[in-house]
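Note that this complex is displayed minus one protein chain, with the remaining chains in position.
Order of writing sets the labels: A, B, C, D and E. Residues in every chain begin at 1.
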Amino acid sequence: MENSIFELQYALDTFYFLVCGALVMWMAAGFSMLEAGLVRSKNTTEILTKNVALYSVACTMYMVCGYSIMYGGGDFTAFLGGITADGVAGADEPATYAPSADFFFQVVFVATAMSIVSGAVAERMKLWAFLAFAVVMTAFIYPMEGAWTWGGQPVFGMYTLGDLGFSDFAGSGIVHMAGAAAALAGVILLGARAGKYTADGKPKAIPGANLPLATLGTFILWLGWFGFNGGSVLATASVESANSVAVVFMNTNAAAAGGLIGALILAHFLFGKADLTMALNGALAGLVAITAEPSTPTPLLATLFGAAGGVLVVLSIVTLDKLKIDDPVGAISVHGVVGFLGLMLVPVTNPLTADGGASFSGQLIGALTIFVWVFAASFVVWFALKAIFGIRVSAEDEYEGVDMSECGLEAYPEFTNA
Amino acid sequence: MENSIFELQYALDTFYFLVCGALVMWMAAGFSMLEAGLVRSKNTTEILTKNVALYSVACTMYMVCGYSIMYGGGDFTAFLGGITADGVAGADEPATYAPSADFFFQVVFVATAMSIVSGAVAERMKLWAFLAFAVVMTAFIYPMEGAWTWGGQPVFGMYTLGDLGFSDFAGSGIVHMAGAAAALAGVILLGARAGKYTADGKPKAIPGANLPLATLGTFILWLGWFGFNGGSVLATASVESANSVAVVFMNTNAAAAGGLIGALILAHFLFGKADLTMALNGALAGLVAITAEPSTPTPLLATLFGAAGGVLVVLSIVTLDKLKIDDPVGAISVHGVVGFLGLMLVPVTNPLTADGGASFSGQLIGALTIFVWVFAASFVVWFALKAIFGIRVSAEDEYEGVDMSECGLEAYPEFTNA
Amino acid sequence: MENSIFELQYALDTFYFLVCGALVMWMAAGFSMLEAGLVRSKNTTEILTKNVALYSVACTMYMVCGYSIMYGGGDFTAFLGGITADGVAGADEPATYAPSADFFFQVVFVATAMSIVSGAVAERMKLWAFLAFAVVMTAFIYPMEGAWTWGGQPVFGMYTLGDLGFSDFAGSGIVHMAGAAAALAGVILLGARAGKYTADGKPKAIPGANLPLATLGTFILWLGWFGFNGGSVLATASVESANSVAVVFMNTNAAAAGGLIGALILAHFLFGKADLTMALNGALAGLVAITAEPSTPTPLLATLFGAAGGVLVVLSIVTLDKLKIDDPVGAISVHGVVGFLGLMLVPVTNPLTADGGASFSGQLIGALTIFVWVFAASFVVWFALKAIFGIRVSAEDEYEGVDMSECGLEAYPEFTNA
Amino acid sequence: MQLITAIIKPFKIDDVRDALSGIGIQGMTVTEVKGFGRQKGHTELYRGAEYNVDFLPKIKIEVAVTNDLLDQTIEAIAQSANSGKVGDGKIFVVELSQVIRIRTGETGEDAI
Amino acid sequence: MQLITAIIKPFKIDDVRDALSGIGIQGMTVTEVKGFGRQKGHTELYRGAEYNVDFLPKIKIEVAVTNDLLDQTIEAIAQSANSGKVGDGKIFVVELSQVIRIRTGETGEDAI
Partner (left out) sequence: MQLITAIIKPFKIDDVRDALSGIGIQGMTVTEVKGFGRQKGHTELYRGAEYNVDFLPKIKIEVAVTNDLLDQTIEAIAQSANSGKVGDGKIFVVELSQVIRIRTGETGEDAI
């Protein structure tokens, strides 16, 4: 009888992981549509290709070695066979849900981190250089910092973040800020798009070609985020964990709504119009802001945290634009700047106690650790790629659009004339 | 042991609510895409902005006061804190699922009701007037009638709909007809789009700009509706409730299919062509028709009820067009006229007995109550907004498209020339 | 107590079926978007109309008679009433999940099979001829072969595939190859699109109009496939079945990723560019390849099987093109050729033993049985339709686009000039 | 025979067509163009950065007419396209040396 | 030097280009336009309401030619664009006073 109950708990938790994982996988479609909507039509096929390919690369590399670096202490062979069986080979305790469900849930997170990069470097980076970076990022850079945080390993054997009061529930820092750090390194080495700045250095707008796609992408991400945050409770088959999952769903939704409203209103005051793309970034910023701790705030606080994210993202986008950090989709602001905000908000509702929680100093150290590692490692990889193969398409290809030069195919061959 | 079983039931029911709620949230994307596809390209950014903003407004206002008006007897403060805890503060009985999951499921319904409005008033209403209305609708108008129906409160202390044999399983009337009533009031005060009628009063067609989007939106709504109707069983962790949920999924799907076929065939006979937009409206009409009672019909009956909805919606759209009620997406017909049909079909398969069910008179009184309240209250709000700020954009802005005047941004800046 | 546990198992399995079924229903949207993206803009409304209509026809016809042919021994009347009750009327054993959930899960599979056909015959077939075929396919042709395979019936009373070592977990053959066989028969009788071949018989490219839609469609299918394969475990409420479902999710994802990478790399070597549409077909090919047995391979093997599918699909598309089998979306290659590959891969990881599994000869016989039956029956139906009504639009209508002639409506009336 | 080319505001197209039909003109060819002139474009903000809409959407109408209809046609266009606001557009006239109707091979005034 | 402007049915564009190549014409410029003429548009129903498709899609081809090639070019277009049905289009000819090739600065017949 007890066993039957264990079986049911195991089954429900597994099913919950799989549903949440499928929702996170769906975020890959969200990033694709968002980015495809915010670039110009001549660069659309290429950004789509990057997105589908990076997701596939992430899933494959994380399976080949990323997962075992992050959680398995790097024992690859045992591992690759092990995740189809009842438990991960060599695990100390019997699993309370299917190990392959855990892998499935984890693997889609890597893809999310990598998706953040593709938007920021859009419209000018070589496709194959990008995919080469994706291989290293998903096989090594992300799993390393993942091992230090969710994996519980000490940072290069020096200090253990968990002991310092660092807590990142679903990955504002571990996933989002990490992706943004990799993107920032790439953008710095890549430079701004041709035509993004006037001769005297003023940023010029380069409107995205398809706002319904960008909106769809945002809705997809919003939906997928329920899996992202909700699944990060890591269990649902008890009253306590079910309550926690439910609160996470509620707060995730509230924060996105708050972020959208915050950005919409601030953009209205700054620009005099209801700027849809800022509103969409605001919703995503709300989601990133709550991701580090969606389970402890009240829904009202979650809305306010989200609104803070929405306000911050507008200011950040405008500022980065001025600093000549050209990020066509706002990924560095949404995931990086607001990801940091998310980490710093954790101690507000989940302060450090004997039972866990986070301290401001712990969050700061954690944020720095993640940022420095991912930025530095990414910079090295981007730099090597640049030195060896080059990472930027030719000026002519950039003018004509990377769709023709990289993919040989326009995204909308019948609709645009010029 | 018993407790373990209770815990599992609680967890499964909670998870089921969350999954269903996420599906209903997804309907917001469906409405956005449907409406973005059925307006002209020059009004697309604005309708997208309205949709993302109304969803956010609905989530926020319903949290701030709507939910407590509807279910909490209006005790706000206790409530806002309470939904993160194990049970809603002050509830008599212990919850059998997470209260925040209930809130999450309820909140996405409000957004659905409000989404119906945006389509009907598209292409000519001021964005901020619309959002102001959204605040009142989701904070007050909808929660009031929700309190009288699902909340079980007497209508202004006068009569209790439940006692009169009123039953609306998932909201053909409470959600859909309510949204349509608010829309109708707005449309009447707003007037038809410029160019919709010839000098001698004949309706002219104004084709939507992007039918793949409209189709995608319909599919999204279809998928989301499984959550809308399926979640309205309110429990799944027993054989009885699981059977009920399963029947609801099956019938919801069958009714949509019936509605699509009904509309496609009727449109073929009336217009000589396979009218895609009518077929899409037909599918939605089938869904609305079954929503008031998806658990008692056989799948064959559900298909036929859906087909009746599909036929009715075509006739209604043509008729409203003649009556100069200009509704670009057919929302009033789909959700209002067919919502009423849905209510009146309930007694056919679920007649009033000692155990519940519905009577024709009860349905009629309920429908009238909802319609009169929502229409009248909305009319007052729209009227006040019109008198104070104006609700319609200038003729020039309407000609140029509200995208530029309201949002400063075209939805497809590269594709359209004129 | 035991009963409570049974109730919970029943409820969890039912819910799992419904979630998986909803995901498969979502695949209908995926096929619609994929096909709408890969045809020219002048044929987009029509392909959308075909897709929404075929889904509705499939749901209706399978309810009316298909399901009872496949699983009920053809006893229609008892059946139609029975699926709303606790068990299918006349079933020997009590159900362990809701019979209507089973119906819901099965019905969306039929629609998948039929969706495959619409893409292959796109841009030139008459809408009503197509829908007439859909009626026969979903009411009779598919249910017959379904009865011989998943239904366990002997093939025309002659031999029983299960006894010969045939196994098709989620339908690489039963669903996908069957759809492709029906498509192939249609394409042969229909002929290639005007302009597809030069005077001297060389294939000419006819680029699809909207690659973001095609990409979205692929992501939708990828997501839906978790339901398609995951649901085919048919139970999840025990450790064993939960593990199996989790492995299936993981492998399904891995195979799609492998397929995409395989196709992308091969296309790069063959054509010198990163061909997005081939990559998308590759992902789908990976999914089809793993569908016949997603539960026994390791994730590494699943990736490799997927990659084999991705490579094969590129070669197959190029070859069929040369053979003048004009399939605008590559459906016959993805679902037919790779569906066959999927069947033949089963014995590699799930060889025939006393407990089940598959043998190469059994797979071959099963594949032949399915293909010959579906191809022959479809050929007869298409042939009759061609003889009686004609199945191809006039050359002029084809030139102008079937949107105007069949649906009276352009998909993007504002965007294209010519 | 003369070829009249008129650049007008897009929302005047129906009025112009009706005015031309009114004086018996049976054919015309219309192109979507972008105009640059005294009517200045505007500056929009997108994500906080500026972009200029310099070129404004206009419609170009081409009408071939016989000499005797020339003045009347110009008059009809000028009146129906006039909104009195800057940017209303221009009418250009060039001499046509030949006109051929493809279907019938007719030439000259018969072909118009 | 003459500028030939032909309005043709869209599906004739490949035939016309081949005919022009056939007589040695090396350059042309093509624009998508909408035509209004004797070929009447049609009325469509959308959601039960009517809309008129007045302006039909046409292709405008512009070819600058030397005087000696003029007749041959007109002939080539007229024949290859002819489908014998109403709406086949028109050919207009105007005199060019100058032609310049931007790349080389050549002028006159050399520039064509």
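Just so we're on the same page, contacts are C-beta pairs under 8 Å (C-beta built on N, C-alpha and C of every residue); 3 or more make two chains touch, one makes a residue touch a chain.
Keep in mind that this is a model prediction, so the values were computed, not measured.
I'd like the shown chains that the missing chain touches, ordered by label.
Answer for the hidden chain's contacts among shown chains: A, C, D, E.
Of D:T66, D:N82 or D:T104, which sits in contact with the chain we cannot see?
D:N82
Specify the residue from the set E:V30, E:L56 or E:L70 that touches the hidden chain.
Within the whole complex, the residue contacting the unshown chain is E:V30.
Kindly note down the residues of chain A that lie in touch with the hidden chain.
Touching the chain left out of view, chain A contributes residues 399, 404, 408-409, 417-418.
Can you list, in ascending order, the chain C residues touching the missing chain?
On the chain C side, contact with the omitted chain comes from 202-207, 270-273, 275, 277-278, 314, 317-318, 321, 330.
Given the full complex, what residues of chain E touch the hidden partner chain?
3, 17, 26-31, 64, 94-103, 105, 111-112
In this section, only the chains that are shown with their structure count from here on.
Kindly list the shared contact partners of chain D and chain E, in label order.
B
I need the common contact partners of chain A and chain E, sorted by label.
A chain counts here if it touches both chain A and chain E, which gives B, C, D.
Look at the interfaces A-D and B-D and say which one is made up of more C-beta pairs in contact.
A-D
Centroid from C-alpha atoms only, then distance chain B to chain E, rounded to Å. What do you get?
Result: the chain centres lie 52 Å from each other.
Taking each chain's centre as its mean C-alpha position, how far apart are chain A and chain C in Å?
32
Could you check chain B for residues that touch two or more other chains and list them?
Chain B, residues with two or more chain partners: 1, 5, 8, 12, 19, 207, 210, 216, 271-273, 275, 277, 408-409, 412, 415, 417.
Quick check on chain D: which residues sit in contact with 2+ other chains?
32, 44-46
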